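Below is one structure, written out as structure tokens; the observations come after it.
Our next item is chain A:
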Amino acid sequence: MELTGITVEFPPVTALAGVDFRLFPGEIHALMGENGAGKSTLIKALTGVYQTAAGTITVDGAEQSFTGPGDARAHGISTVFQEVNLCGNLTVAENIMLGAAEPRFLGALHWRRMRKLAAAHLERMGLDIDPGSSLDSHSLAVQQLVAICRATVGDCKVLILDEPTSSLDADEVASLFAVMRKLRDDGVAILFVSHFLDQVYEVSDRMTVLRNGGLVGEWFTRDLPAGELVPHMIGRSAELLETVERVHDAAAPSASGTPRLQALGLGRKGSIQPYDLDVYPGEVVGLAGLLGSGRSELARLLTGADRADSGTTSVEGKQVRLTTPRAGLANGIAFTSEDRKGEGVVGGLTVRENIVLALQAERGWVRPLPRKQVDEIVDKYIEQLGIRPANPDALMRNLSGGNQQKVLLARWLATAPRLLVLDEPTRGIDVGAKAEIQKVVADLGRDGMSVVFISSELEEVLRLSHRIAVLRDRKVVATLDAEGTTSDQVVALIAGGEPS
Partner candidate 1 sequence: SEPPAAEGGEAAGGGDELISVGFSQVGAESGWRAANTKSIQDTITEENGFELSFSDAQQKQENQISALRNYIAQGVDVLAFSPVVETGWDAVLEEAKAANIPVVLTDRAVETEVEDAYVSFIGSDFVKEGEMAGEWAAEEYDGEGYKVVELQGTTGSAPAIDRKEGFASAIEGTDLEIIDSQTGDFTRDGGKKVMEGFLTAHDDIDVVFAHNDDMGLGAIEAIEAAGKTPGEDIKIITIDAVKDGMQALADGKINYIVECNPLLGPDLAEVIKATVAGEPVEERIVVKDEAFDQEAAVAALPDRQY
Partner candidate 2 sequence: MRQAVRHHLFWPVVALVALVVANTVARPSFLAVSFADGHLFGAPVDILRAAAPLLLIALGMTLVIATRGIDLSVGAVVAVSGAVALEYISTSANPESPGTVFAAVAIALVLSLVLGLWNGFLVTVLGIQPIIATLILMTAGRGVAMLITGGFITTVNSAPYKGLNSGYLLGLPAAVWISVAIFALVAVAVRRTALGMLLEATGINPAASRLAGVRSRTITWTVYTACGLLAGLAGILVSADTMAADANNAGIFVELDAILAVVIGGTALSGGKFNLSGTFVGVLVIATLDRTVTVLGISPHVTPLFMALVVVVVTLLQSPRVRERFAVAALRRRTGTATPVVVPDDGAAAPVPVPADAAPSSSDENLPDEKEVVR
């Protein structure tokens, strides 16, 4: 497959300008670039979601222009798009099989065989879930795996994966890579987007780098060390990255005195078992655990996003009732959900409005923020977090995934919370921005803000946190000091070993 001179415009923005790109059978090709570089746009242009303003797409030597993902798929090009794009109201089996190769009997869908086939495909991905259950009932990570599973069904010559690993943990990533390698060896061409450099280096054969909608170049992975890749991607040197290493080498805040937030026996039936957790001022507490171990649930109870049915919460030593997110906010607790699309982004509003939303909600509708103050805040965060495009009037839904995440972070920072609970804030964020966000988190801690930090990347959790709470099977199994803890120890705990 070859693309030449691809240009995509969203007047007045030019998202892609004359990009060339080649993909060969039997290779895993990584598409690299910062947030908003145009990776997803390239993928959408190539699968016919977006109309190209210029350029040609050639598949197997024949020029093609697909009318949509369905058409592309009919030509053997399967795609997993960045945001999980499946239908939550359908069953897992339908999501995998529908439109591809659904089995029929006398023209009607053969449900039993469909489930069976789906189960077989799921097993290949190392997934043990009921194909008859509705997709909604599964966590985002599982949904992502199902989406990948769908893409590998049927006759597929080209497989495109846009940030498939962003919500997966190490185990799942490993099994995904195994599947990818097997497909490559079968001659499938795989296009892979990820912001995890180590993953890219682990699995890809070649890479193409985009920046600002333009092509930077194409390399063999083994020829381009990470240190050289990053400058290509972000157009700056990689020094930034180093600054994040062990950011909190400054003395950990003393875990004494009144905890900023103290949860005692907080729990909710069917979601997470009662747990205790203290967070002290200036402390960063990381949550580690496998998929579905209950990290998100813990965070939701902590902040009032969900209502706890047992236990108490105290803020600064005073007991409070957190029954709504609003109550949480009133007590200086902010929460970003892991479900960016569903619970974060307000797509139809502008970046400006998205940033000030929480702050304004806190003030109430009667007292609008003065325009000048709004602009100050917005400019500050666009600058600080490097939000692209740096246009406060851009519609939120047109931002690239990573930039949306930055806007959400800005929304919460603007409320100047005393405790910030971040559920997977770095998902889908490029290295530069990730470093930026990690730096922000660390700085926040230094400035006295407490942070609860969830990430599927254990390294990140270890690096950023002062203390780590480990969860397994919806239970807090241990709380460790990060200082002196190795990732092996944590992995052992996560996997079910005894705390050392």
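Per the selection procedure, all candidates are chains of the complex that A comes from, given by their letters.
To be clear about the criterion, a contact is a pair of C-beta atoms (placed from the backbone, for glycine too) under 8 Å apart; a residue touches a chain by one contact, two chains touch by 3 or more; residues count from 1.
Not measured: the values here are computed from a predicted model.
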item: Touch assignment for chain A within the complex, options 1 or 2; value: 2
item: List of chain A residues in touch with candidate 2 within their complex; value: 2, 5, 7, 9, 11, 14, 17-18, 20, 22, 24-27, 53-54, 58, 60-61, 187, 205-206, 211-220, 223, 228, 231-232, 235, 305, 324-326, 328-330, 335, 337, 342-349, 353, 357-358, 360-369, 411
